[in-house]
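Sharing a structure here in structure tokens format.
Of the protein chains in this complex, all but one are displayed in their positions.
Per-chain residue numbering starts at 1, and chain names A and B are given in the order in which the chains are listed.
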Amino acid sequence: MTEIKKTYKNYVDGKYVRSESGKTYTVELKSESYELPLTSKKDLRDAVTSSKSGFDSWNKLSQYNRTQIIYRLSEMIEGNRDSYVEILLDYGLTKAAANKDIDNAINTIVWYAGLADKWEQLTGNLNPVVGEYFNISHQEPIGVVFSLNSTEISIDKLLSSFLPALSIGCSVINLSEKNAVLSLKLAEDINNSDLPSGALNLLSGDFSKILDDVSRHVEINALASYKKLNKENLKIINENASTSVKRIFHLPSEEGLSSILPFIETKTVWHPKGR
Amino acid sequence: MVKWEYSESIESDSIVSIQDKYGHFIDGKFSTPNSKNYLKTVSPSTEEVLASISIGNEKDVDKAVNAAKEGFKRWSKTTPSERAKYLYKLARLIQERSREFAVLESIDGGKPIKESRDFDLPQVASNFFYFAGWADKLDISWGAKEMKPYGVVGQIIPWNFPLLMLAWKVAPALATGNTVVLKPAETTPLTALLFAELCEEVGLPKGVFNLVTGDGTTGAELVNHEGISKIAFTGSTSVGKYIQNAVGERDIGLTLELGGKAANIVYNDAALDQAVEGVVNGIFFNQGHVCCAGSRLLLQEDIHDEFINKLEKRMQTLRVGNPLDKNTDIGAINSKEQLDKITSLVNEGVNDGGELFQIECELPSTGYWYRPSLFTNVQPSYNIAREEIFGPVLTTLTFRTPEEAVEIANNTEYGLSAGIWTEKGSKILWTADRLDAGVIWANTFNKFDPSSPFGGYKESGFGREGGRHGLLSYLKVRS
Partner (left out) sequence: MSNINTKALASPLTWASTIELLESVKVDEIGVKERVASLSTRSIKRESKLQALNYIVSMCDLTTLEGEDTEGKVLQMTAKAMRPDPTDKEVPSAAAVCVYPSLVSTAKEIIGTSNVKVASVSSYFPSGQVPLESKLLDTKFAIDEGADEIDIVINRKAFFEGDYRKVFDEIAALKEACGNIHLKTILEVGELRTYENIKKASLIALAAGSDFIKTSTGKISNGSSKEACLVMAKAVYEFKESSGFSAGIKVAGGIRNSKDAIRYLIIIKEELGEDWLHADYFRFGASSLLDDVLKQIRKLKTNAYQSSYYFPRG
């Protein structure tokens, strides 16, 4: 019997798409070899367009609703545990390590799901200003975030590279490189969730091929790299980012409250108290 | 009929003593600069040369950064509570000598004494008091496991609020355990130099606060120095972009507080008289040399004429003149360079077709002055509606609906501040939610407090100064 091999595609705007360039790169695993889309500049631009509208639709939902959508993801990953374990094994993990990673991933999702409707209570506050004024530091998601996944073979790390931004209302374009099979696999569960199209776009490829465009694109509000970048890349990113004062975060915190801080804009509003 | 004019009421300048020449403050003392180049700081209200200021060179900056590195070791050995006490002491000394600071600020920078006395100096002291209190509470400020200072912070501050910007930078940096190399603006270094004396007086450990004076070349040396772990800059967006670019391959901290072109939105259901006051305060405070100035007046079309009438009448009562006169509302433009920039942008606005109103008043014969100005009949495409003028020039645009107001307000690369005037509470919240701006003043404008975070969206920069959020600009945080 001929084995039918699954083709993994980028997940952009709620659809599975090939790279418009047609280019792919090969990820050789123990038992399988995958041809993954090599994200091009054009693909990136499409993802940004999608993320822009995804940001709006994601933010139209109530925090309560967002909590449930993220929580639902944990249920789906649990339901498909075996297929994730299979890929992790193929990447070389032991069965125990793979299952541990899924356990961690589920805990991570549960944590961020519950954060989606609380984070502003933890990071925002009233400020005790002098005088007859009400002063509040309202917290807003920064907008479209590009995040570069770490190189680790881990569903948990993958989730930790976009859930901090996503859970507080940002839309995220997430790029994975050699470990991208995990994220393109995850795209299937994302697609089955109620996450609005464009809220999360999952791409595969080589960051160095698109970093110039990523850091230059004005409509990407922040760039977070969970992968350690070399000096050459940092230089290009900072230089490009400076043209539109883009926020750059190199190896940001991956857990806890500190993980969301890069993606918040603090909006402080004053109003007098009078009769 | 005899008019009732206010007689001159001049704040005496005998309280300040200015040296002919200043060195840098490095490692706890003033020292002779390596650089042989000096610039002259001039009083913008008299054009009188006040002092010679060293233009710090690479060696001067290097010496300061190295002192700050050593200072960091000392500072890290002090307890949080000790660090708090040093800042409290500085706050006290600033209060004690606030009149001296205020007069010096007005002489060197041109701002009215009533502002340096009633606004700048009280805010300077309160910033040191506020952040002093955080020094021993960092562990509970964000509930994080790890709150580490960066180390040596390079700070570059502007000329519009010289000492207050020093306070905004230095107080949180020291409270969080960093040490500082500060470069004040070239036109307004004198109050920072006086502050250095206070550091000596309170016995701040050597190398914790270092000051290198100079111009843009000095700033560049500081920005590019390998020993700096974090840069905090307040100034123009163009220089901010230069700095972010210059960070290059270095993995260091950066916060930028840059320019603005704030919309001050007046709805037709506002308390118009107070809105007029707020609009005047929004643009003419500190000669309009304010990054968060409400420089774009957005008027709902149906109140345009009434509002402009009230505004012009009110503007005419502004008193322009000697910064040391206690009755002066608008002082001198900070420098010849800035005056030229304002003049050229206003001329461009007139050529574009904007209608210009300037108040009638006598201007002193020496010094740099500009009449409070108001543009009406302006299209959003004119440069005066887009570019930061950083002077006493207000540009008026109109809108029909709240949606349109928000659209016009956000139609800029800047996102520092905004104003909303309406007596309808829900409209304030609706509007505030939609404005891309870090600070929003509703039914007030240009209010500041050390506990209130300040900073921009978009190309107005990133990071916050002030409040609990301000701590994050100087700490590496891990939960």
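To be clear about the criterion, a contact is a pair of C-beta atoms (placed from the backbone, for glycine too) under 8 Å apart; a residue touches a chain by one contact, two chains touch by 3 or more.
Treat the numbers as computed from the prediction; the structure is a model and nothing was measured.
K.L.:
For the chain left out of this view, which of B:304, B:326, B:341 or B:434 touches it?
P.N.:
Per the contact definition at the top, the residue touching the missing chain is B:326.
K.L.:
Could you tell me which of A:56, A:132 or A:232 touches the chain that is not displayed?
P.N.:
Per the contact definition at the top, the residue touching the missing chain is A:132.
K.L.:
Of B:53, B:270 or B:345, which residue touches the hidden chain?
P.N.:
B:270
K.L.:
Even though one chain is hidden, which residues of chain A still touch it in the full complex?
P.N.:
Looking at chain A, the ones touching the missing chain are residues 131-133, 272-275.
K.L.:
Hey, which chain B residues sit against the chain that's not shown?
P.N.:
1-9, 114, 118, 269-274, 277-278, 317, 326-327, 423, 443-444
As a working rule, only the chains that are shown with their structure count from here on.
K.L.:
How many angstrom lie between the centres of chain A and chain B, each centre taken as the mean Cα position?
P.N.:
From the centre of chain A to the centre of chain B is 36 Å.
K.L.:
Can you tell me which positions in chain B touch chain A when the two form their complex?
P.N.:
126, 142-145, 237, 240-245, 247-251, 256, 258, 413, 428, 432, 437-444, 447, 449, 451-455, 457-462, 464, 467-469, 472, 477-479
K.L.:
If we count contacts the way the header does, which residues on chain A are in touch with chain B in the complex?
P.N.:
Where chain A meets chain B, its residues are 125, 127-131, 133, 135, 137-138, 231-232, 234-235, 238-239, 241-245, 247, 250, 253, 255-259, 261, 265-272.
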